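Mind looking over this structure? Questions follow.
Missing here is one protein chain; the remaining ones are kept as they sit in the complex.
Which chain is which? They are A and B, in the order written, and residues in each are numbered from 1.
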Amino acid sequence: MLRIGSPEEIEKVRREILSRIDPGKTCISLCTGSACLAAGAGEVMAAFKEEIKKQGLDAVLDTKGTGCPGLCEKGPVVVIYPEEICYLQVKAEDVPEIISRTVIGKTVIDRLLYTDAHTGKKAIYEYEIPFYNKQLRLLIGDNSKIDPRSIEDYLALGGYAALAKVLQTMSPEQVIAEIKQSGLRGRSGSGFLAGRKWDFCRNAHVEADIKYIICNCHEGDPGAFADRRMMEGNPHNVLEGMIIGSYAIGAREAYVFVGDEFARTVENIRIAIGQAEEYGFLGENILGSGFDLTVKVSIDGGGYVLGESTALMASMEGRIGEPRTKYDHATDRGLWAKPTVLNNLQTWANVPLIIKQGADWFGNIGTENSKGTRVFSLSGKTNYSGLIEVPMGMTLREIVFDIGGGIPEGKSFKALQVGGPLGGFVPEGMLDLPVDYEALNEAGLAMGPGLIVADEQTCMVDMVKYYLTFLARESCGKCTPCRDGIRHMLKILHKITEGRGKNDDTALLELLARVQKKAALCALGQGAAGPLLSSLEHFRDEYAAHVEQKRCPAGVCKALSLVRTE
Amino acid sequence: MGKVSLTIDNIKVEAEEGMTVVEAAYSAGIVIPTLCHHEKLKPYTACRLCLVEIESRGRVNLDTACSYPVKENLVVRTNSAEITEIRRTLLELMLSHAPESRELQDYAKEYGANKDRFAKEASFCIHCALCVRYCNEVKGLNAVHFIKSGVRREIAFDPELASRECWRCRECFELCPTEALQAAYVLTEALASAAPSFTQEPD
Partner (left out) sequence: MSRLQYTTEMRLIRVMCTGRVDLAHIFRAFSNGMDGVFIAGCRLNECNYVTQGNFQALNLVLLFKHILHQFGLNRERIRLEFLSSGEGIFFAEKVDDFVGQVKGLGPIGEGEGIDNNVLQLKFQAAIKLIPYLRLVESERLRVQFNTLEEYLAFYDSEEFSELFEELIADKLAISQITTLLRETPLSPGEIARTLALNPSEISRYLHGSIEKGLVRYAARDKRFALA
């Protein structure tokens, strides 16, 4: 493959790829995201390949291992194109039947279809499934059509057209202006306007011979799997966004900061970078524009605190991954003290879309101050869980009940955990909160990637204990309010859940939480008391039950359940 | 160096550019409580005792005085009900580790801290890191450093460096506000050495 020498050539290559695709050929798209692989997608793929060979169907049937389409709990997920018939929880034994009855016989297999948890109604086509059609899948909608390890698939669907447009018709300043106007805000929870950050970096107050951009793919929240699945499913989309961003800012080195434990994600990014270099989208004189860029993968050490920007950069520089107090912005002095833009991968993923469709189009999606869509991972006590993409402004209620399908086994909803260990709980009465930075912040929540549903059998005190136990190890341990605060909070919570709670324990917890929130050195410490404070605000009666009546209403805390005589 | 004028507790203070709020306050006779601060060492901002209210460009935030650089027209308030509650709680947390520490006891009296509010902790280290930083920044060695993270973080001496260098240095010992450093040192010395017997009168 010869390097593409100019933006115009991309279209030629794209047409060439499309011409090789036979529209009449059936394609079996099997999700080979990590979750489906864990559920046996590897065996299913092998079964398909074997069956196709056995029956000599190569000419009419293709298989493709794709990125994650979203319905993760019902995997392995198979979508048969061009009809878009969707089969769930497919096993290797189902394969011969799928080929004979559906591919050849053009009939559907009932037992593999999506069944609505409440109505029992079945859905045949992917677009009929409420879990999918209630979302706005601008970024992840193409995942089931793309093999993340094939740059040709990405190109076939219009990939790198945004980069072509930028290099042909826009100056760096114009790109920044477009991103600013779109209202795109950083997707790592802080919600800072991406365009403004890029502007600060381009016009840094510091003379620098080099600028950096970093893609933060370190998703540390337990129970969240949105960022890694997105990157694993369509790495070229993120890359394209990073290349456009580097051009706009004037950076010539970019890094993807990602955890070693996301093995397949790391593999897919590495392959994508290699392919992009081969095709000329990375390297020197990209597409003849005179702009150079190298992208490297920086494997992160694995601690939760490394998601914090100063700790992240310290870790990349080889120093100990601890946050530190600094008064200048990373856009002036960041990585190796050079101007740096650090953005979450979801932020980068939105960039090609904004360039292609325009800032105004993007600005029409979402609320007044929160534009575009947001990708979450929905899990917990919900009928449907997995990767979801919703427009800003959709209410949490719609996510839990319309997309998630409500609570299984007829149990009742208790709370939605938003923002992970540094977030909080949303009780039923507040479910009409929209997905919006300001609305969530005012309610004391952060817009993290993970949404976890809790039902009546979840003990809120136990859940807070779980998060604090997590943070006890993940805190860097540098500052007193966080290290000692968490230690003592945990001691008290253990006492409470073991039936030894005293009447002033709740007040002591509140004092520690209050002080930690104000006095901690970094966002981890400041947010660590989030779940605790949130649970005290909305579920204070559970604490009272544990302490005063030595009873766990959800029946979870074993030491207390034994005390009951009923 | 240029001069900077700021207000601390309603007192106008003339400071030198490059000073921190703690230094500027001290020069005006205002003492802000500190523990992990030391003139010879870079600011560490870990004990959080020196948190003060800083008003800059219309925004009021709590920040550590030991690290905050003075700026023209800065308004600083070193005390408030909120700050007192924070300092008192921080002291109580530290006292659960080292109730005997002279520095802590002095501050405890001033802020009404109750050493029994929190359950007793075994380790007496309060993580001011003066020892670790001194060895690293002033001596250029890392004979004592931190191991483990989070709530289990602790100081530890490198046995080899300790036996080679520490016995004739010990400059960090007087920096420790508790007995934690000495305890860590004698422990390492003991564990890394061959077993003495009473016939050799080790002490």
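Note that in this section contacts are C-beta pairs under 8 Å (C-beta built on N, C-alpha and C of every residue); 3 or more make two chains touch, one makes a residue touch a chain.
Being a predicted model, the structure only gives us computed values, none of them experimental.
Of the chains displayed, those contacted by the omitted chain across the entire assembly are B. The chain not shown here is touched by just one of B:Lys42, B:Lys148 or B:Arg164, and that residue is B:Lys148. In the full complex, chain B contacts the hidden chain through residues 100, 119-120, 122-124, 147-148, 156, 158-160, 178-179, 182-183, 186-198, 203.
Basically, only the chains that are shown with their structure count from here on.
For this pair, chain A with chain B, the centres built from the Cα atoms lie 39 Å apart.
On the chain B side of its complex with chain A, the touching residues are 43-48, 51, 62-64, 67-69, 82, 85-86, 89-90, 93-94, 96-97, 117-119, 121, 126-127, 129, 146, 148-153. For chain A in complex with chain B, the residues that touch the partner chain are 303, 324-325, 327, 471-481, 483-488, 490-491, 508, 511-512, 514-515, 518-521.
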